[in-house]
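One structure, as structure tokens, below. Some questions next.
Every protein chain of the complex appears in place save one, which is left out.
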Amino acid sequence: MKLERRALIKGLLTAAAVLAVPRWLFAARPDKAFDAKDTETVTSGLFDGPVVESDQITLKIPDIAENGAVVPVTVSTDLPDVESISVIVDNNPTPLAAMFALSPQSVPEVSVRIKMGESSMVRTVVKSGGNYYSTGKEVKVTIGGCGG
Amino acid sequence: MGKPIKIKAKIKGDVAEVKALMPHPMESGVRVDADTGEAVPKHYIQEVVCKHNGNVVQTAYWGTAVSKDPYMAFKFKGAKSGDKLEISWRDNTGDTSVSEVEFK
Amino acid sequence: MKLKLLVLVAAMMPVLLLTTSALAADAEAYKSALAIAQETIAEAESKAQMWTTIDQLLEDAQTAAASGDFDKAVEMVNEAKLHADLAVATAEKEKSIWQKGVPK
Partner (left out) sequence: MKRFLIACFLCMAVANVYATPEQDRLALREFFAQRFPDLDLNELINGLYAFDEGARDQWLEMEDFPPYEIAIEEGEEAYGVSFANGKGYADCFENGGIGIKQNYPRFDPDSGEIITLEYAINQCRTDNGEEPLPWLTGELAAISAYMAYTSRGNNMNVVIPDDPRALAAYEAGKEYYYTRRGQLEFACENCHMQSAGSLLRADRLSGMLGQATHWPVYRSKWGEIGTLHKRFKECNEQVRAKSYEAQSREYRELEYFLSYMSNGMELNGPASRR
């Protein structure tokens, strides 16, 4: 079930990537990607190339979130020349939670606290040397963070 | 003008470690006010710019899913004692806040 | 529609026959039921044992009474009295046994 879903999304990502041309430049906030209601739309709009899974990214996020209103996330990677790090929560009303645009001075490690309305796959996409890499983790939420 | 940003910045070896806490309601537009029964309008930080001695080292773009009173931590190279670190944000209403600290 | 009404009336008959207050489910009946309930509620209050449900039931009763539905109003008030009765019973029981939970 999980595998199927992942395969499907991966397929969608690849399909989207084939069609995609660079839509938004990172010099400004990619508003459309932030307004998008599903992960496919976010990724097809945000990334102008295929996204491949990578084990060189560490996504630190709890298996069971204490409170959906405050879920600590840390993303770090050994990949070189990191330009951006995005955090996407599939089941949130607008999946794109945050995108960090890095500079050559940056050490690729960012932390942020996010809201999660319900249990969801949380994924991070790292742009490194012009290519996109991702990893993800299922996070269980017992108290949703949308009520306040 | 938004509330000031709380910043903790230190240098470990050749890496600067920065942690910031920004008092802000981060209303997603989904929450319903218990008293009025009406949805609280969206009010959230969209962009956070971090500058080292005037140069942008990182820009964070945020959606509505970042938690209330946002916390952010990041690292960069090339900072030394006495350098300045400035963090500023802008929210969807156009409100802004800027704070600056010096590396010890 | 008519049949439904008939069934409803038929269903209500035993209630109407059994409960004297419901016989005259009008403003007077509501008032006297409320007076009886309030006595018990005051007792629960004085014994530090009010339930959150009671205020809600009284509020619902008042709304029903205001719209002329005295059957419902009386029903709600009686429910509130039942809750107050149970609360008072807890208070009385606890008076003699709360000490049992204290580690010795």
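We call the chains A, B and C, going by the order they appear; numbering starts again at 1 in every chain.
Methods note: contacts are C-beta pairs under 8 Å (C-beta built on N, C-alpha and C of every residue); 3 or more make two chains touch, one makes a residue touch a chain.
No experiment lies behind these values; they were computed from the predicted model shown.
Touch, as defined at the top, links the missing chain to these shown chains in the whole complex: A, B, C.
Contact between subunit B and the unshown chain involves residues 3, 6, 8, 19-21, 23, 67-69, 71, 73. One chain is missing from the display, and on subunit C it is touched by residues 48-55, 83, 86-87, 90, 94, 98-99, 101-104.
Considering the complete assembly, subunit A touches the hidden chain via residues 62-67, 69-72, 113, 142-143, 148.
Simple rule for what comes next: only the chains that are shown with their structure count from here on.
Per-chain CA centroids place subunit B at a distance of 54 Å from subunit C. Measuring from the averaged C-alpha position of subunit A to that of subunit B gives a distance of 19 Å. Remark: subunit A and subunit C have CA centroids separated by 54 Å (rounded to whole angstrom).
Residues of subunit C found to touch two or more other chains are absent. The multi-chain contact residues of subunit A, meaning those touching 2 or more other chains, do not exist; every residue touches at most one other chain.
Of all residues in subunit B, those touching subunit A in their complex are 15, 19, 28, 30-31, 46-47, 52, 55-68, 70-78.
Residue ranges on subunit A touching subunit B, taken from their complex, read 29-30, 34, 69-72, 74, 89, 92-94, 96-103, 105-107, 109-117, 145-148.
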